[in-house]
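The complex appears here minus one protein chain, its other protein chains still in place.
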Amino acid sequence: MTKADSPPLAPSDKQPPHVKIPEPPAKKVGWAIVGLGQLAIEEVLPAFGQCDLAKLVALVSGHPEKAKKVAAVYGVDPKQIYDYSSYDTIAENPAVDVIYIILPNSMHAEYTLRGLKAGKHILCEKPMATSVAECEQMIAAAKTARRQLMIAYRLRYEPFNVEAIKRCREGQLGKLKTMRATNGQNTQAPNIRLSQTLGGGPLQDVGIYCLNAFRYLTGEEPIEVSATAHQPKDDPRFREVPETVAFALKFPSGTIAQGDCSFGTSEARRYDVHGTHGSLHLDSAFAYLGQRLILRDSKMASELNLSPVNHFAAEMDHFSECVLSGKESRTPGAEGLADLRVITAIQEAIRTGRTVALNT
Amino acid sequence: MTKADSPPLAPSDKQPPHVKIPEPPAKKVGWAIVGLGQLAIEEVLPAFGQCDLAKLVALVSGHPEKAKKVAAVYGVDPKQIYDYSSYDTIAENPAVDVIYIILPNSMHAEYTLRGLKAGKHILCEKPMATSVAECEQMIAAAKTARRQLMIAYRLRYEPFNVEAIKRCREGQLGKLKTMRATNGQNTQAPNIRLSQTLGGGPLQDVGIYCLNAFRYLTGEEPIEVSATAHQPKDDPRFREVPETVAFALKFPSGTIAQGDCSFGTSEARRYDVHGTHGSLHLDSAFAYLGQRLILRDSKMASELNLSPVNHFAAEMDHFSECVLSGKESRTPGAEGLADLRVITAIQEAIRTGRTVALNT
Amino acid sequence: MTKADSPPLAPSDKQPPHVKIPEPPAKKVGWAIVGLGQLAIEEVLPAFGQCDLAKLVALVSGHPEKAKKVAAVYGVDPKQIYDYSSYDTIAENPAVDVIYIILPNSMHAEYTLRGLKAGKHILCEKPMATSVAECEQMIAAAKTARRQLMIAYRLRYEPFNVEAIKRCREGQLGKLKTMRATNGQNTQAPNIRLSQTLGGGPLQDVGIYCLNAFRYLTGEEPIEVSATAHQPKDDPRFREVPETVAFALKFPSGTIAQGDCSFGTSEARRYDVHGTHGSLHLDSAFAYLGQRLILRDSKMASELNLSPVNHFAAEMDHFSECVLSGKESRTPGAEGLADLRVITAIQEAIRTGRTVALNT
Partner (left out) sequence: MTKADSPPLAPSDKQPPHVKIPEPPAKKVGWAIVGLGQLAIEEVLPAFGQCDLAKLVALVSGHPEKAKKVAAVYGVDPKQIYDYSSYDTIAENPAVDVIYIILPNSMHAEYTLRGLKAGKHILCEKPMATSVAECEQMIAAAKTARRQLMIAYRLRYEPFNVEAIKRCREGQLGKLKTMRATNGQNTQAPNIRLSQTLGGGPLQDVGIYCLNAFRYLTGEEPIEVSATAHQPKDDPRFREVPETVAFALKFPSGTIAQGDCSFGTSEARRYDVHGTHGSLHLDSAFAYLGQRLILRDSKMASELNLSPVNHFAAEMDHFSECVLSGKESRTPGAEGLADLRVITAIQEAIRTGRTVALNT
């Protein structure tokens, strides 16, 4: 075959007008992952392959062998592996812009504070911490360090929940009257989520999705909380934490939202919103994929045709863009703090058998 | 055409083995309808056309003109029309076996007692009455009169709810852990349901479906109730009754059930049951038709293929059969009483902001 | 209880504005059913209980015992039972206005002609007859007798198919480009549908729904037909008729429609219509109940919320109204004739292995 035979311009290279060739990014943001548990291994690390702006550059783990293996899979330089004692020296590593904290809930505050002290921006898993006081301390530290602090509410960055928020807030259902949400799974022991010491429990680990959803769908803060819980005596998984927590929130506009969360049911992750003129249903609302969004009114039920994304890639690209541009993320520390306030009130309602008022 | 030309046995008359020619009933049970409101006009009266054992023979109404018109449509002898003052003379009418009371809730007790005194069996709409005391009085009166008293819980006679009960009780979902139910609609004024005096309100009129469902799905009586309500000040419909009531029930086995009901939302009628191994979803759970029953586990979601029936015809045929056979119905007065106990506890929980314990 | 105590106007009798009390009909139309096969027993006879304008007054059957039993169930005077030799004397029965012919396909023409001669209006099951010539003869006889002849295309009277027609014809999908329909079931022997002598076969008995749908959805007559069939040699059910027939129709506007029908599959009854801008899906399209109508475009898939009706009651009330008013039905003999033309062309295409042109 000679050059003359070959097409000067291959026909497949004629792009239809709508084919968009992505722009090469000026710079990718460097990320360190702290904690190589299930979420990191199964979801976060693979998601870097779908990021446009975030690149994995460092790992922090208490297990040198595991960290080496993970580094090999993802092409991380073995020199970029830290353990928990060398963690603070990450301050001297210019390749790391962001630290993503994927540790047990009870360790979020400490590793966030140390990471901020090291001059890095922080993405911290939810729940932000184990108390309102810790949250306030973390927010203050970020302000002092002039670094960004984002809480990993991935659903705020995926298109189905984003669309649900839009529909609810723009009044497509009329006034919002009632909501229900459930987030349940069968949690197998041993699991840090079953440890109160480590900040686990169904409310902290899965229930937070329901209450966060109630807040982002209404755009309001609750004024009243009632709750109940079940902690079976004959199931060794639930020595420290309840199996099931159910709660009701009342919002200033009159919306009543009921949520339940459980570590003892088959997988259940949905929410339903009812307004004066229609309703909205998202199922799965909270899983990593498989969202289906239904709108209903008296004439029809419609499933929207939206393109799913990888939640973790979307969230990490969003924060990378914030870090590059200096603008604040959609879910800063204040979001995590607001949820902790509600969690604290739910715990009080369970303890006292009384409706708890929240000052907003 | 001569006789010889015609087939001695028309081929279409050869029945495939599975064609069942219904048996002519020995006797049909005669029914009187008390109250010609929306439910009677739109649902109950047309359902007689689908009954095998129940036939409409009399009407009781305060509106002579309307009653005459209805009698003409349904072929009721005009002599069989009563008004509220002549109601008691129905005792002398041997054609009437059963009286179906479709009056405002506050009148259920009185018309049941008068009907029992007239020697008739009673089917009474739900809620059975406006207080536990009334319910107890009605049950006692039926016992004294040696007549049957059934409460019109139509869903206990339609195949989707019956199947849901079977699946929940037989353990197909594993242990039942959480349940949610909603029953909502936009109630237009004027409507007796908006009148507290007449015994109306969202809890009494639509919420009762949720709590009854929790009881029939679990087969248990609740031991704890918490609740909240919203009564908007700027909506003239809700001067007497709340717009929305939400409540949580805790059952002896640990199941937690959350229900909400509203007169201010677009139509919403579903329940969701979550167990250790799977979940069950019925939507619409409570409407007159359109039931879809979904079972889910980790491998699949399955919609059962059941044949719908007319709920009112099924309920009226069931009670007719009870009357003919002397056996007790599936939803006797005790069922109505049990619901009133829960309703009363929910009202107390709303009033006090406290969890209310129920003695069972 | 004294009269003074009872309410002069019971509150439940206050109708909300939208409660419509049906008008008593001036006259109900009297119907005779000819043939007490499965369709009559299981579907048509029970449907009278839901009719507003049609009442059952006579039965025609070759089985006196069965006819008596059926008469007892439905309250038909035993004197109003005919057999196939006394059928013509129905002319002298003024209570009978309409004869509904539910006989094997091969008998449709004869019993229609005899019924018209008896001066009655005829509702004839589909397929109208076994040949184009028979259809033409039936239409001519109705004209001569000045009686109405309607073919029992029940789907033209039920709201889901009616809505589908509206959406397709009004251009909501853009131009119609492709359609697919299937109507399949597992037909058990013995069954008249498996007899070619009696006019049976999958094309005549279930495939006709597909081709009729293609015609009513497009509003056009096909211009080209191709087809194929399968008749398994090892299945004794299919000695006379094929198990499966598949065909493609081309319409003047360019729409291509593919249908299949089978007596050897589990139940399958749906159609799909694809246009330039959207698609429409009805499943079940052809069963007696359970219709679900979905519209799709690039943004969403919507299920319409329509109220189902009893197909047979709707069809019989429609024809009763035509008889009372003198206006022609939506599915006169011409509709049945048009389908027979297509059936004939499909049979020719199977036989010859060639595309058959239809003159329209």
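The first chain written gets the first letter, and so on, giving A, B and C; residue counts start at 1 in each chain.
Just so we're on the same page, contacts are C-beta pairs under 8 Å (C-beta built on N, C-alpha and C of every residue); 3 or more make two chains touch, one makes a residue touch a chain.
Because the structure is a prediction, the values reported are computed rather than measured.
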Per the touch definition above, residue among A:His63, A:Arg239 or A:Lys327 touching the missing chain: A:His63
Contacting the left-out chain in the complete assembly, out of C:Ser262, C:Ser302 or C:Gln347: C:Ser262
Given B:Leu304, B:Leu324 or B:Leu358, the one touching the chain that is not displayed: B:Leu304
Which of C:Val76, C:Ala246 or C:Ala338 contacts the chain that the document leaves out: C:Ala246
Subunit A residues touching the omitted chain (full complex): 1, 3, 6-16, 19-25, 35-38, 40-42, 46, 48-50, 61-63, 66, 69-70, 72-73, 83-85, 87-88, 102-104, 107, 114, 188, 190-192, 195, 198, 289, 308
Residues of subunit C in contact with the chain not shown: 173-175, 177-178, 180, 182, 184, 186, 224, 226-230, 232, 243-244, 246, 248, 250, 254-256, 258, 260, 262, 264-268, 270, 272, 274-279, 296-298, 353-355
Where the unshown chain meets subunit B, residue by residue: 298-305
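In the analysis below, only the chains that are shown with their structure count from here on.
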Interface sides of subunit A and subunit B: same vs different residues, half threshold: same
Furthest chain, CA centroid comparison against subunit C: A
Centre-to-centre distance between subunit C and subunit A (centres being mean Cα positions), rounded to whole Å: 55
Whole-Å separation of chain centres (CA-atom averages), subunit A against subunit B: 44
Residues of subunit C whose C-beta touches two or more other chains: none
